[in-house]
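The other protein chains are all here in position, but one chain of the complex has been omitted.
And then subunit A:
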Amino acid sequence: MELIVSSAIGLMTAAAVYLILQQRTFPIVVGLTLLSYAINIFLFSSGRLVIDKPPIIGGADAYTDPLPQALVLTAIVISFGMTALIVVLALRGFLETATDTADLPEDDFPDETETGT
């Protein structure tokens, strides 16, 4: 069990790092998603791996640590929102610039004519 969990975390993280290092937005988004999966499983394991026990203190003789579950729940919600945002951002960027590279164009002068006041 420990081997399965840890190798799953390791493999997903490795794949995520590889994808994030690409220069295109879609692989980066997928990489970030994989990374957040890996980290959610990692957070679970921070409360020790326990099988078939409820995450409730006082309800049974043995229990699994409830706090990591609460943390993972929060982390899932946050990463879900973030993924939605970055997908929209990548799409908007692609539609406006017709390219999906993640780097910034090289120019010394601002291409926008807007200013304040």
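In this section, contacts are C-beta pairs under 8 Å (C-beta built on N, C-alpha and C of every residue); 3 or more make two chains touch, one makes a residue touch a chain; residues count from 1.
By our rule, contacts and distances are computed from a predicted model.
Enquirer: According to UniProt, what is the chain that's been left out of this complex called? Choose from "Na(+) H(+) antiporter subunit D", "Transcription initiation protein", "Cobalt transport protein CbiN" or "Circularly permuted type 2 ATP-grasp protein".
Expert: "Na(+) H(+) antiporter subunit D"
Enquirer: Considering the whole complex, not just the chains shown, which residues of subunit A touch the missing one?
Expert: Within subunit A, the residues that touch the unshown chain are 20, 25, 28, 32, 35-36, 39, 42-43, 45-48, 52, 54, 56-60, 63, 67-68, 71, 74-75, 78-79, 81-82, 85-86, 89-90, 92-93, 96-97, 102-105, 108-117.
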